[in-house]
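First comes the structure, then the notes that go with it.
Missing here is one protein chain; the remaining ones are kept as they sit in the complex.
As written, the chains take the letters A, B and C, and residue 1 is the first residue of each chain.
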Amino acid sequence: MNIDLSRRSFLKLAGAGAAATTIGALGFGAAEAATAAHVRAFKLTSMTETRNVCTYCSVACGILMYSKGDLAAGEKAELIHIEGDADHPTNRGTLCPKGAALKDFVKSETRATKPRHRAPGADTWQDISWEDAFDKIARAIKDDRDQNFIEKNAAGVTVNRWLTMGFLAASGGTNETGWLTYKAVRSLGVLGFDNQARV
Amino acid sequence: MTSERAPEPVTAAANPPLQPLASNLLPSDVIRVSATSDVPAPERHLTEVAKLIDVSKCIGCKACQSACIEWNDTHPDIEENVGVYENPHDLTPDMFTLMRFTEYENPVTNEFEWLIRKDGCMHCADPGCLKACPAPGAIVQYSNGIVDFISDNCIGCGYCIAGCPFNIPRVSKTAHVSKKCTLCSDRVAVGQGPACAKACPTKAISFGTKEAMVELASERVEDLKSRGYDHAGLYDPQGVGGTHVMYVLHHADQPSLYAGLPDDPQISPVVRGWKGPAKTVGLAVAGLAAAGAVLHGIFARPNEVTAHEEGEAEDLVEDHDQRHGDREA
Amino acid sequence: MTEERVYSAPGDKIETKHPVTVNRYRGYTRLNHWVTAACMIVLLISGLSLFHPSLFFLTDIFGGGQTTRWLHPIVGLVLVASFLLLFAQMWKLNLPRREDVEWSRKIGDLLQGNEENLPELGKYNAGQKVVFWGMSGLIVVLVTTGVMIWEQYFPHLVSIPARRIAVAVHSLAAIFTILIFIVHVYAAIWTRGTIRAMTRGTVTGGWAFRHHRKWLRELAGRQRSDPSK
Partner (left out) sequence: MTNAWTDIKNTDLVIVMGGNAAEAHPCGFKWVTEAKHHRGARLIVVDPRFNRTASVADVYAPIRPGSDIAFLMGVIRYCIENDKVQWDYVKNYTNATYLVNDAFGWAEGLFTGYDEAKRDYDRTSWEYQMNEDGTVKTDPTLTDPRCVWNLLKEQVATYTPEFVENLCGTPRERYLKICEMIGATSARDKVMTSLYALGWTQHSKGAQNIRGMAMLQLILGNVGLPGGGVNALRGHANIQGLTDIGLLSHTLPGYMNLPTEKEIDYTTYMSTRGNKPLIPDQTSYWQNTPKFMVSFLKAMWGDAATRENDWGFDWLPKLDVAYYDILRMFDMMSRGEVNLYFCQGFNPLLSFPNRAKLTQALSKLKLLVTIDPLQTETGHFWEDHGIYNEVEPSKIMTEVLELPSTCFAEDEGATVNSGRWLQWHWPGATPPGDAKHDTWIMANIFLRVRELYRKEGGVCPEPILNLAWDYEDPYEPEAAELAKEMNGRALQTLYDPKDPAKVLVEAGKLLPNFGVMRDDGSTMSGCWIYAGSWTEEGNMMARRDNSDPGDIGTFLNWTFAWPANRRILYNRASCDLQGKPWDEARKLIEWNGERWQGFDVPDIAVTAKPETVMPFIMTAEGTARLFSRKLLRDGPFPTHMEPFESPVENPFNAKLRGNPVARIFPDDLAQLGTSADYPFVGTSYRLTEHFHYWTKHNRVNAVLQPEFFVEISEELAAERGITKGGRVRVWSARGEIWAKAVVTKRIRPLICNGKPVHVVGIPLHWGFMGAARKGFGPNSLTPFVGDANIDTPEFKAFLVNIEPAAEEGASA
């Protein structure tokens, strides 16, 4: 057997071989033999498998993501299927109705896919480039902070707080995102800072 | 061929293979085919597999439904709430399994019970759908117990619906083929368990050899009895030869409590009659009648009009003419 | 004025006198009959193909099982419509009459070729009447049960137990229909001179005299009032 065969064509060959021998052995009509062997092809063969953790609740089930294309190898990867990781001590491969449908979350039609801007009083979105969005944000932060930052309280104690800005961080995000967010937000002097711990 | 044959599955708690494995479900493993009487005896008999649904562990979370939709790439409709937890409201050609919820006030204990049962194909040893199906090869049964619908051969007549004692198959309005749980035959073929069984968070759904599942069930029944469910038991109805999807019920004496699970399911005598004697006798009678007619035609003298009779007719018509003339005169 | 028809239908008349030929079926009746017959044949073949696996190959005639499954009930409806027209034209003359009893009693004579022992008859003999009413009844049963099991349009019309009975009854009714169909076709063939009634529309005087003398008599008696004269 040619070892250069891709997994997919390899499977096809294997399947064809098996079917051919069996038809001969059974002696019933070719059509019926083809019929009887009609089990849907296993859809994960030749996919790239990536280990991940469910993004929903804090049980944090291990999941296996199957994609067309290998992201680690720099390819574009399209998610095809997600199921539980049977090696994971907590979930042992199981998933709840949310976890089992994680793919639908990743591929939701109402995902945000481009930066958008809504002007005051407008009733529609306008597309905006990342550059322009960041410039707008940075300008707003700088101006508001300079205007409303409290360096000292009435007693003259250095308090360095900024109360006219608030930031809600994502408990669905990673620690690493959280830490970077923490640094950036705290360094600005923000106190109106929270995550979903209460809700 | 050096391709490795996939093992037979023993559990749903396994991760899918990514290397190509040759299917372990071969054409020769088919032991019954719809509308086909001359299925050759299989060379080997696969170990019978079964899905055990322990309703006493089921929390009705619908993970099985979710996993089923995702694995089978179906697209059920987004319906509405009609005052119950069942969604979709029934099995559909795009929803092969459904949690059914029953609110039950136990008259013996005065306890309220929320009975939740995962409905879906039972993979009967004696499948009524297969018996009723008129399309050769549309329904097959493998020696491991899986009863599978082969859409390419399905004609969408819906006879399987009449044949099924559990009200499971649903015919697609668009594809016009009948659909139901395949027991994830594509997964089983590569040594995996069904998607629902793998997903089930509380292990209310287990999958393995039928023998192991029966054993597991007895363990569960014992536990349930220790909790006061004196009638706990396994639901593996013999009326259909046993099933490859079985239930552990707290009230095995009253299966119908669980959203109408049949107490004693069997292929309806009507269906048996229709698909058994009626089919043969009917065809025979029709054949005999046709043959009789042909034979009669060949051997009996045809009923022919004679020249004499033609003459008689002329006379008769003539006669009438005259009589009419007389009267008029 | 016209004498009341007792044994004949409108359009039945003596066509020629030498030799006598009698108009038995008008053009549209014949068309009506053959449409019905064609439907029946399609239904029988398609029905049989789904009735017994050994006949499933017959679905190929229609382009496969899916088409057969789809076609069968549609053709059934066409048949029902077509048959209703036939029924409207024929039901009156198929009502049983006293002579039918005697005719039936002496059916042995008929088969043995001693038709002269049988009573004189109107347009239809008791056998034909049985075919007519049998078909009518069976078609009602078939269409009713057929709709009950028509998955494509009426999937939830009746409960599954009712559906099981319906499908069984449908099959049984179909068998009886086949039997009647055989009797009907065979009788038409065996009784020579019959088929032309449904092809050309006429029968010979001798045929009418032999098999339906009262009908012939009535027609003969009506000649005068025939507007063609």
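Assume a residue touches a chain if its C-beta (ideal position, glycine included) is under 8 Å from a C-beta of that chain, and two chains touch if they have at least 3 such contacts.
Note that this is a predicted model, so its numbers are computed, not measured.
S.K.: Kindly name the visible chains that come into contact with the excluded chain.
M.R.: Every shown chain touched by the left-out chain: A, B.
S.K.: Of the residues in chain B, which ones touch the absent chain?
M.R.: 56-63, 65-66, 69-70, 75-85, 87-88, 95, 103, 105, 112-114, 116, 201-204, 219-220, 223, 226-227
S.K.: Which chain A residues touch the hidden chain?
M.R.: Considering the whole complex, chain A reaches the absent chain at 48-62, 65-67, 69, 71-72, 76-79, 82, 84, 87-92, 94-102, 104-123, 125, 128, 130, 133-142, 144-146, 148-149, 151, 153, 155, 157-199.
Here, only the chains that are shown with their structure count from here on.
S.K.: Going by C-alpha centres, which chain would you call the most central?
M.R.: Per-chain C-alpha centroids compared to the overall one single out B.
S.K.: Using the average of all C-alpha atoms in each chain as its centre, how far is it in Å between chain B and chain C?
M.R.: From the centre of chain B to the centre of chain C is 39 Å.
S.K.: If you average the Cα atoms of chain A and of chain C to get two centres, how far apart are those centres in Å?
M.R.: Averaging C-alpha atoms per chain gives centres 70 Å apart.
S.K.: Can you list the residues on chain B that touch chain C in the complex?
M.R.: For this pair, the touching residues of chain B are 35-37, 132, 134-136, 153-159, 161-162, 164, 167, 171, 176, 268, 270-271, 273-274, 278-279, 282-283, 285-286, 289-290, 293, 296-297, 300-314, 316-321, 324, 328.
S.K.: Within the complex, which stretch of chain A touches chain B?
M.R.: 1, 7-8, 10-11, 13-15, 17-19, 22-23, 25-28, 31-47, 49, 64, 66, 81-87, 91-101, 103-104
S.K.: Which residues of chain C touch chain B in their complex?
M.R.: Those in contact with chain B are residues 14, 17-20, 48, 50-53, 55-56, 59, 64-66, 68-70, 110-111, 113, 115, 149, 151-152, 155, 160-161, 163-165, 167-168, 171-172, 174-175, 178-179, 182-183, 185-186, 189-193, 204-210, 213, 216-217, 220-221, 223-224.
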